[in-house]
Each structure stands twice: as structure tokens, then as C-alpha cells.
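With one protein chain removed, the remaining protein chains of the complex are shown where they sit.
Presenting subunit A:
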């Protein structure tokens, strides 16, 4: 790996190496820029470092202290976090979906929330690029939305949990499909196809998973980028003119400074606003890039409610990727809804700790009642949504007065569902209950308070007064400061965000190259 000296400015210092930062590091390095990408977590080698164990693999998560409040305090630290090179894609469920085109203009075309400054037709091409890089396995024909190219790899075999979703959808007369997944269904290079070990969400130990760690980052290294792991960035420095000059970071027990001509923040929707707010200075007392006052605001989770039941047949949902089948029916159908937005729902395969704590915390079971319910593990099935929530300024990331092990103020994450979010959830629970009833599941119950994914705390837009960055992920206030992760989403839609984050990173890299060639980036 190439290593850059701290004292000489690199073209780009990128903070975070997940779906946003890792992808951008690769593309910018391949375009000839000098790049150092920082990550607070370690650079894992999955074949050597990963065990088949839920508790042990929590080493992949961001478990530094955070405070949660609001009407619906968010559970953090597991599926919606990552402290590893490659970010949370190291343990994501690999679900790789495109936005519904209308969502990029949800205000003007669907009548709610705000428009994106991006055009879906341009994004369609970037989605294709990412799907090729991730060797997505998917169906021959996708049932919803405009035409898309064929997925590069064939769909995976469905497990019983996915077949339950399919049977329910068929009975209710809606479309379903094998889920487009970023895990190999056939060999690729030195990697074997997925062995259906079923522990995707605690890190793939066979390298079938097409994470940022295994796709974009090897290319980034080949192109000359440096990945600096175990390096926690604490603040961004700027000069008297208000331009970013580099980053202060803690590594090997001491604070260091890396000079940079451009800084890209890609820490996801909590660490990104936290870093911008923690970088407040005399010139920017409310934090960097915050003249709109919107840094940290409009945090959007996705609702992640589920309906669970028990089948007479054996399901054994611990085998295979957890979400092998999906329906996006309620993303693409607007009739019959009493809410704005959409949701998809997918089959599930929870591992024992997650399943046990779900039964205990969500259902209130303990003692013999818990053990009795858990004995049905191999017969249980579930359908779980990824649901759109609306942006609300009251849902936000702020700084608490408490400090973490780095001496940095820790984030406080405040979240409450709004009435529209609750109507969407109620609709989904009612519908999924029917989808389990028609396949003769019994002992059906609703898990009504889970969330997944985090977006929106530094939204992109066309107007500096109502957004933090422009369509190119460039901060309105500081022209050599960029934000490239899920924070820039103005809305979230009803699909997992990682494919869209990577597509935006590819677009941002192309825009940076084009602007640099035209001499519009004075720092380069």
C-alpha cells in the first residue's frame, strides 16, 4: 500500500471507508488523485479474522457510547453501525435495491417531503455501474419500475423462509422476486460462491459477500490510495479564508494532523454531523457547513417492523442469506394507502441472540414462556419491512456534554416517528399478517418498534438555505469540503440505502473529475 506523508497535502482526505467513502476513494484514486481514507476501525481479513459467532463478531459494530432519546429511541450499535474498514457493508444483509424513480422527485411527483437535486435517469446508469462491480445476483426480470439491465449473476436458490414470502404474495395476488443480493451465486476470481452459512449480518467468513472491503477497496489500493485504519478523526481544520486544510486524527495513542486540499466526510448519518459539529471554530461557531442550521437535522431511519409466526413445516431460517425474497409492491403501488411513501418487505433469518432478545425485549417474554417460544426457532417465519419515514427537523443528532474515550463529545440521537410513519407501519403490519395467515402460519405476533438504516443529517439540495450540500455532495459553505454518505439523502424511500450511497459516490467522483478538468476546483 502506498503511504502519504502527513506534512504534504493530499488531494483528498476521506473520513470513513464504507459505502460512501470507500467507493469514492476507489474512484478518485483511479482518476489520478492522491487519496488517504481514514477509518476508526480495523482493516479485517475475513478469512483469518472472522468467527462464526454472534457475540464475538460484535467487534464489527460501532459500540462507542451514544445517547438515544425521543418518543422512539433508536437501538444503535449493531446492524445500523460499523467500525471497520468497509464500514457497515462488512456486515450488511447485502440487499441491493434501486430507488423508485419518482422518489428523486417525491415533492413534485408524489406530493410529499422534498425533491432531490438528482435525476433518476442519471442515477439509473450509476446503479448499473455499482451492480456490475458488486456482481449482484438477481432475477432475470425485475417486476417493478423501468427497464434495468440484467443482473450479472443468477439469483440464489430460495430457502424455506423466502418460499413462505413467495407463497403469501402469490396468494394475495402481488408480485415478489428473489432479492438482488451482493453475494456471489457463482465463482468470481478467487472467491467461491456463497455457501449459505447464514451469518451474513455478522460478517462473511468465506469472502462471498461483495462488501466495499472486497470490491472497491482492493481497486483503491491498486490505484494508489492509502487506507489508514484505526484512525479516529476528531475535527476538521480550516484556514482564515474558511477553506478546509486537513484533519486532526488519533492514531497509536496520539493526535496527528494530515494536510489535505479537500476533505470528504463519509461517516454515516451520526458520525458525519457529529464531526462537523465537533469541528466548530470561531469562524464557524455552529459547526462546519452549517449556515443553513440543518447539520444533524432531518435524521431518517427506516421503519423495520415485522410480523412473525410459526409454521408446522420446518423452516430453519438460519440457512442462506437472511432476506432471499422481497416484494416491493407497496413501494410502487400508490392506491389503497392512507400514508405517503412506501415500503418493501423481505423474508428473515435471525440468529439466536437477535431472536432471543427480540422475543424478550419486544414481546416481553422471560422464564419458561421465553424458552417455550424459542423452541419454535426452526419453525418460525417472519416478514419485515424496510419502510420510508419522512424527514422531520426534530429528529436529529446533537452533541451531548459527555465525552468518549477519544475525549470527543458524544452524540445524542433523538428520534420520534410522525403520524405518517405510524400509518405506514400500521398498513404494513396488517398486510404482512394477511401474508402469513394465508400460508397457515399460527401464533402470529407483531414486532412493532424496530428501525434500520440512518440517513439525512446533511441533506443535498438546490438551495443553500435549505440544504447542506449541492447535488455534487459539495458543501455550500466550504467549497473544498464534501459529504459523501447516507447523510445527504433528502428522503429515504422504502429500500435499503447502500446501493444508492455507492451510486451517489460514483457520480460524485465523476463530477469532481469533470470540475477539476475544467479548472473549477482551485485547490487541485
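One rule holds in what follows: contacts are C-beta pairs under 8 Å (C-beta built on N, C-alpha and C of every residue); 3 or more make two chains touch, one makes a residue touch a chain; residues count from 1.
As a convention for this text, contacts and distances are computed from a predicted model.
Enquirer: The chain that is not shown, which UniProt protein name from "Lipid II isoglutaminyl synthase (glutamine-hydrolyzing) subunit MurT", "Homoserine O-acetyltransferase", "Gluconate 2-dehydrogenase" or "ATP-binding cassette domain-containing protein" does it carry?
Expert: For the chain missing from the view, the UniProt record says "Gluconate 2-dehydrogenase".
Enquirer: One chain is left out of this view; which of A:6, A:54 or A:102 touches it in the full complex?
Expert: Residue touching the absent chain, from the options given: A:54.
Enquirer: Given the contact definition stated above, which residue among A:63, A:132 or A:434 touches the chain not shown here?
Expert: A:63
Enquirer: Have a look at A:155, A:320, A:382 or A:456 and name the one touching the chain we're not showing.
Expert: Reading the full complex, the residue touching the unseen chain is A:320.
Enquirer: Would you indicate which residue among A:101, A:242 or A:356 is in contact with the undisplayed chain?
Expert: A:356
Enquirer: Among A:40, A:76 or A:182, single out the residue that touches the unshown chain.
Expert: A:76
Enquirer: If the hidden chain were put back, which residues of subunit A would touch it?
Expert: 48-56, 61-69, 73-78, 81, 157-160, 163, 194-199, 205-206, 313-316, 318-320, 351-353, 355-357, 359-361, 364, 366-368, 370-371, 374-375, 377-378, 412-413
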